[in-house]
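Omission of a single protein chain aside, the complex is shown with its protein chains in their original locations.
Chain nomenclature is as follows: A and B, assigned in order of appearance, with residue numbering initiated at 1 for each chain independently.
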Amino acid sequence: MNSRKTEVLVGAFVALAIAALLMLALHVANQGARGNGETYNLYAKFDNIGGLKVRSAVKVGGVTVGRVENIALDPQDFTPVVTLSISADYNEFPETSSVSILTSGLLGEQYVGFQPGFSIDGVENLADGDYIEDTKSALVLEDLIGQFLFNKGSD
Amino acid sequence: MEWLARLGSATLARFSAMGRATFVLTGALIAKPQPMKHIPLTIQQMYVVGVQSLSIIVVSGLFIGMVMALQGYTILVDYGAEGSLGPMVALSLLRELGPVVTALLFAGRAGSALTAEIGLMKATEQLSSMEMMAVDPLRRVVAPRLWAGMISMPLLAIIFSAVGILGGHLVGVDWLGVDAGSYWSIMQSTVEWNEDVMNGIIKSVVFAFVCTWIAIFKGYDAVPTSEGISKATTQTVVYSSLAVLGLDFVLTAIMFGIE
Partner (left out) sequence: MHPSSLPGLHPTPVMELLNTTMDNLVDIQHLTFRRQKRVIYDDISLQIRKGQTTAIMGPSGIGKTTLLKLIGGQLKPDSGDVLFKGESIPGMSRRRLFDVRRQMSMLFQSGALFTDMSVYDNIAFPLREHTRLSEAVIEIIVMLKLQAVGLRGAAHLMPAELSGGMARRAALARAIALDPELILYDEPFAGQDPISMGVLVKLIKALNDALNLTSVVVTHDVNEVMSIADYVYILAEKKIIGEGTPEEIRKSDSPLVQQFLNGEADGPVPFHFPAPSMESALQGVK
């Protein structure tokens, strides 16, 4: 029995599968901010999160630095609290940073836009567990239309 | 009264089949491993179920990727979103089509062959004679085939998805003129390693287990006549396909359906 040939072919088969997996890993999948493990959590309270979902991206100037880890409602003041899981590679955002909920394109997904503040002396960096004070809520179409009509009416 | 009895006997038959299937599975899996003997046997079987299924998997993957790119393009181009062709092809392949179509092809190509082979070994008394030689056929014949199937199918599914994505590239980029950069980069920013790739592989492992188990049990449990084996082979393909599609829904609901 030519078991040698069989072994070589099975070896080639496994190697091909590993090559395919590598291709998926390197060219197809986004290991993103999660990929290299270490993250820290920041919290932000919004009035309205619109269509934001768990796993939505957190971007600084278009670069993904983290993901939305959790969305919950604060039991005291009934405002949504969003947990942002930020890659530990980016751990020097000043306390004055702000976050807003933005939409990519007209019909695109919503993501968290992270606007780093200025770092002046006396302003500390955000650390694990901190709240980001300066937040802008998602734009809700109905509110926009309502505002527009209201402004029209007062003209 | 008559139908009640029939329902009862059908139920009992199902349960006893499940019991026998579990017996076959445990007999094959819970066996003292003898690596020197069993690894070469498993490699031999991986050649049969894995390497020999490769051509059908590669060709199917290529064509499915190409068709999806073509279909997706005609829809997406209306919204000016043909840049999203990459993620569309990649996500459909990784999450659904890769594991599911591989499992269906595997059931038809390798599963039916496994059933027929084991059924024929039973019909020609090879299993019986092995048992009389004090060699447990569950360990010597069934176990290597079970392991080979369980290892090979996820590998085939990975190859299927990768080839499909390349097929999508072939049609989308090389033929229809989608920008190669956006095909890859939007794909890369959308597809998640854990959520999409790993979940697809987990699905494939589950399907591999179920399909190989069904194939082996149907062969081992076949009525040892030509009619019995042909029936068992058909049942392998039907049951495996139904199990894969049903389980796919359940797994998808667990993996992607719950926020």
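Keep in mind that, in the parts below, a contact is a pair of C-beta atoms (placed from the backbone, for glycine too) under 8 Å apart; a residue touches a chain by one contact, two chains touch by 3 or more.
Quantities reported herein were computed from a predicted structural model and do not represent experimental measurements.
> Which of these, B:17, B:75 or B:135, touches the one chain of the complex that we don't see?
The missing chain is touched by B:135.
> List every residue of chain B that touches the chain not included in the displayed model.
121, 124-126, 128-136, 140
Quick note on the criterion: only the chains that are shown with their structure count from here on.
> What whole-number Å value describes the gap between the mean CA coordinates of chain A and chain B?
Whole-Å distance between the two chain centres: 35.
> Mind listing the chain B positions that touch chain A in their complex?
Interface residues on chain B, with respect to chain A: 40, 43-44, 46-47, 50-51, 54, 79, 90, 94, 152, 155-156, 158-159, 161-163, 165, 184, 187-197, 259.
> In the complex formed with chain B, which residues of chain A make contact?
3, 6-7, 9-10, 12-14, 16-17, 19-21, 23-25, 27-32, 34-35, 53-55, 64, 107
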